[in-house]
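Every protein chain but one is kept in place in this view of the complex.
A, B, C, D and E are the chain letters, set down in written order, and residue numbers restart from 1 in every chain.
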Amino acid sequence: MARHDGRKPNELRELKIKRRFTKNAAGSVLIQTGATTVLCTASVESSVPPWLKGSGKGWITAEYNMLPGSTPTRKSRKVDGRTTEIQRLIGRSLRAVADLEALGEQMITVDCDVLDADGGTRTASITGAFIALVDALQTIQLPIPGKFPLVDSVAAVSVGLVNGAGALDLDYVEDVDAEVDMNVVMTGSGKFVEVQGAGEEATFTEDELLKLIQLGKHGVKQLTAAQAKALGKKWLW
Amino acid sequence: MARHDGRKPNELRELKIKRRFTKNAAGSVLIQTGATTVLCTASVESSVPPWLKGSGKGWITAEYNMLPGSTPTRKSRKVDGRTTEIQRLIGRSLRAVADLEALGEQMITVDCDVLDADGGTRTASITGAFIALVDALQTIQLPIPGKFPLVDSVAAVSVGLVNGAGALDLDYVEDVDAEVDMNVVMTGSGKFVEVQGAGEEATFTEDELLKLIQLGKHGVKQLTAAQAKALGKKWLW
Amino acid sequence: MARHDGRKPNELRELKIKRRFTKNAAGSVLIQTGATTVLCTASVESSVPPWLKGSGKGWITAEYNMLPGSTPTRKSRKVDGRTTEIQRLIGRSLRAVADLEALGEQMITVDCDVLDADGGTRTASITGAFIALVDALQTIQLPIPGKFPLVDSVAAVSVGLVNGAGALDLDYVEDVDAEVDMNVVMTGSGKFVEVQGAGEEATFTEDELLKLIQLGKHGVKQLTAAQAKALGKKWLW
Amino acid sequence: MARHDGRKPNELRELKIKRRFTKNAAGSVLIQTGATTVLCTASVESSVPPWLKGSGKGWITAEYNMLPGSTPTRKSRKVDGRTTEIQRLIGRSLRAVADLEALGEQMITVDCDVLDADGGTRTASITGAFIALVDALQTIQLPIPGKFPLVDSVAAVSVGLVNGAGALDLDYVEDVDAEVDMNVVMTGSGKFVEVQGAGEEATFTEDELLKLIQLGKHGVKQLTAAQAKALGKKWLW
Amino acid sequence: MARHDGRKPNELRELKIKRRFTKNAAGSVLIQTGATTVLCTASVESSVPPWLKGSGKGWITAEYNMLPGSTPTRKSRKVDGRTTEIQRLIGRSLRAVADLEALGEQMITVDCDVLDADGGTRTASITGAFIALVDALQTIQLPIPGKFPLVDSVAAVSVGLVNGAGALDLDYVEDVDAEVDMNVVMTGSGKFVEVQGAGEEATFTEDELLKLIQLGKHGVKQLTAAQAKALGKKWLW
Partner (left out) sequence: MARHDGRKPNELRELKIKRRFTKNAAGSVLIQTGATTVLCTASVESSVPPWLKGSGKGWITAEYNMLPGSTPTRKSRKVDGRTTEIQRLIGRSLRAVADLEALGEQMITVDCDVLDADGGTRTASITGAFIALVDALQTIQLPIPGKFPLVDSVAAVSVGLVNGAGALDLDYVEDVDAEVDMNVVMTGSGKFVEVQGAGEEATFTEDELLKLIQLGKHGVKQLTAAQAKALGKKWLW
């Protein structure tokens, strides 16, 4: 069955990544996947959360926010449960590939502000946040010279069952129609970081679950390649 | 490798379910799995959220809360991001097996208050909340007589990789040690509702992912049997 | 005039006290008076409020909360003025029998979570909180060995004028009907800690006031005996 | 034993009542007792709280607030538990002498803003609020002509045990020293509305309790006379 | 064209200034301009905001608040955007004439609580706050003896275009009618501190702008004279 925008089931939307989009933040990436646009900025602070003081370890955290104008109907600025859930996911994903001891007692906050929302904002945020994080880390002084605080790359994509068929990188129309929605977060080396599959007012079989996992793997592979290209010679695994 | 409490890798903790634990709520279930104790109460309201007014459909939602004395170190009553994330999960899980049209324009709120926390509080909440929901639904008037607003049962369990080995129904000590933690929510008929696997500061392979899914299936099967037993003749699929 | 549940004017409801109801809190008491059920847990913290730092004195405070399912109509989790007022009362009552210097610079917070509400929740909270406090104090290290930080016991009961007649230990139905409602907090040795009598949209004479005080005294005496029995040999005045 | 300001044990502080202190509020009274100064303003609103809509009954409520400059050390504007407790007391006291049906579906809010605090601010608020309420009620249209919505007057005073001796109308210095503090709210006709006696980190005997009640009665009698004088011919019982 | 209260275009309302209106605050001024009444109290704290710690410099800040009874329709106690804007203006105005190094590491907070509002509350607040500040500064110990922490006086007035004509010191009726409203804050020596002119749903020409500035200058001159008179011999420039 054909997708409403003509894509093949396992085809990503057009992806654009623009580094250094703004000047003040240490890392600043504008990531666009189809009509979804997220600005990811990474800021460095010299102090860590209380529970890490004196530990020699650093911290990486994230905030996620949709600008009021990012949706056709204006979205209020109030923080809701969905927002909190997403920013916890982004933070965990980034820390999964980080070496917090190699970071030393410094904190990086990656802010993912959605400028335009057309589905997949949380996964685009993870993919873009990783690049902003790399850029920010290149501006700081490392406690152990030469030991970069990232051990792998991380990227994410959404997959889903739409009218019974698997589909990669859902846009908003597909997301609304989907019986099952899954976010797959993986590293550049092919390990899983998070798998979150949910059927709102629906359920799914084990076969469908396994099929969606494969589709996610396929998508993350391409996103990893795009991240590497955007980062150029400066970031090679 | 042996588990610290002597359980086999695929063995649940001792489970106790007590219906009608309190009198005022329409449904009230005290569920205990090992040293984790959750009170699930289901309350009925005659009004639905604004977006459902006039739709003929009802709503089922959940709130989750840990009492301050539920942890060895007193937990502040402030609502945090984790709390919000969990109550959204419980609500989605219950709605996945509900027929909201058969409920009519009524709202059920299931409150899951953790009295004692020793790991697995969110999954015990789902398993207990389902029973409280059944009891509450038996007290209300249904729009279509004889059409019960539940189409399946739902239960949940946590699984994880602890020191590299799969383990079912993690307690707190195992949860802290686990490299990967996954919550599996399934229906009584063997369908998946949610799968949430995450490696905090760690990653996992596809093999490990598939193994954890099997372990979760095995656990939910037993929980479903315990739910059916607790509900007795009044609830048969 | 007969009471609706057949009790005599000066008769308490059936009382059940269960120590160590949960495992994680240092003190944990489930107290039931008729259909009112309160879980009182006492937690120990090693730091005191700012104004006591360096004073050598400790602090005892309380939080009171009604679970959403504790009332026939679901109660929202929002903290209101009534809640604040009650937790201040519980805290003052416990401190009235405490020797805060003998406690040393430690803080005990007693959480009173109402699981089922049928009138008299604040007084049941005080009576139960005292027992949880005793249990928690037995787990801590005291600055002056052998000097226990409690100098007396404390218990509380509600009394009221219902249809012109005095009544002890009002349940919800009586509470709604009462012209005057009074809470009497007293020590085991027969001293008063708090007397709060109020006539919402009503007033009362001096004779009525004195009569209610006597009724309260009578009730607290029995509650004190029940506390002593629950605490057994470990707590003797 | 002599009081620090030379008063006799049963002597009130100097009392000044100034009606119409400000122009915009329907009722506006500046009440001063010693160095305690409270501005009580009564405002009329044509809508009642939701639970009274269509009942034909009105509502009277109060808000209490200490201005930051009212204490020697600046008081933050944050609302605390003590504030909530006091405004509930003021509201109940006013409603105890009101005929809410004779008020009709209108709401009066009496705001008690403490300009200078030297003990006894809550009782001065009640005494002043009553006068502001009378003035505001004289500006509104009554549903039953000639039936004034007040059936009695109300006034309040604090009493306490200071160094073991009873004392009427405590100022701040005495309040800090007092072992027991009691607020007595009574009507002009000699009925009790509220009695709130508390020993913070102290207890009191039945004899002491009865003695304090008598002292309160004595004080309220004089305050009632002062209210009547301030209201002049326009308000006679 | 005549003003509704008979004043000439460049005439202030009747002004009354009462120092030491309350006793607890270090500085306490009741300022009345027509039917607008503001209580300005200045409190001294020994600690400064974090960013000044160790700098040797002090801080002066302000809070502004309208009491609920200050308006004909009761005003809710919620802080709104207008409130925040005004207190920032008052704080800046006071600091413009202060020598924060001569103050040393101390903080003065001036609270401006509007008791009665009839237009011009923010400008009356500034004029009164200055006097309260002077009084408070005379009670503290200065780091450099003889070097008073104020280098000039400050006062403020509102001006506006009402039905096309310039008017000084608008009352509420004129304020509502005004096409343009401007607040002029100036020092005793004739320097400008703030000029804020705004046309809500209206605009104004350059000629009108210049005319309003002149009117403001004229008004502040008289207010400065009144401040000097109120402060008497103790404060002379």
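We adopt the following convention: a contact is a pair of C-beta atoms (placed from the backbone, for glycine too) under 8 Å apart; a residue touches a chain by one contact, two chains touch by 3 or more.
Small disclaimer: the values here were computed from a predicted structure and weren't measured.
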Neighbouring shown chains of the undisplayed chain, as defined at the top: A, E
Residue of E:128, E:160 or E:197 in touch with the missing chain, whole complex considered: E:197
Contact partner of the left-out chain, one of A:15, A:52, A:67 or A:173: A:67
Of A:117, A:159 or A:212, the residue in touch with the unshown chain: A:117
Chain not shown, touching residues in chain A: 21-25, 28, 35, 37, 39, 41-43, 45, 63, 65, 67-74, 77, 109, 111, 113, 115-118
Positions on chain E where the hidden chain makes contact: 81-82, 84-85, 87-88, 92, 95-98, 100, 152, 187, 191-206, 208-210, 213, 217
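Everything that follows uses one rule, which is that only the chains that are shown with their structure count from here on.
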Innermost chain, taking as reference the mean of every protein Cα atom displayed: C
Centre-of-Cα separation between chain C and chain B, whole angstrom: 33
Touch relationships between chains, expressed as pairs: A-B, B-C, C-D, D-E
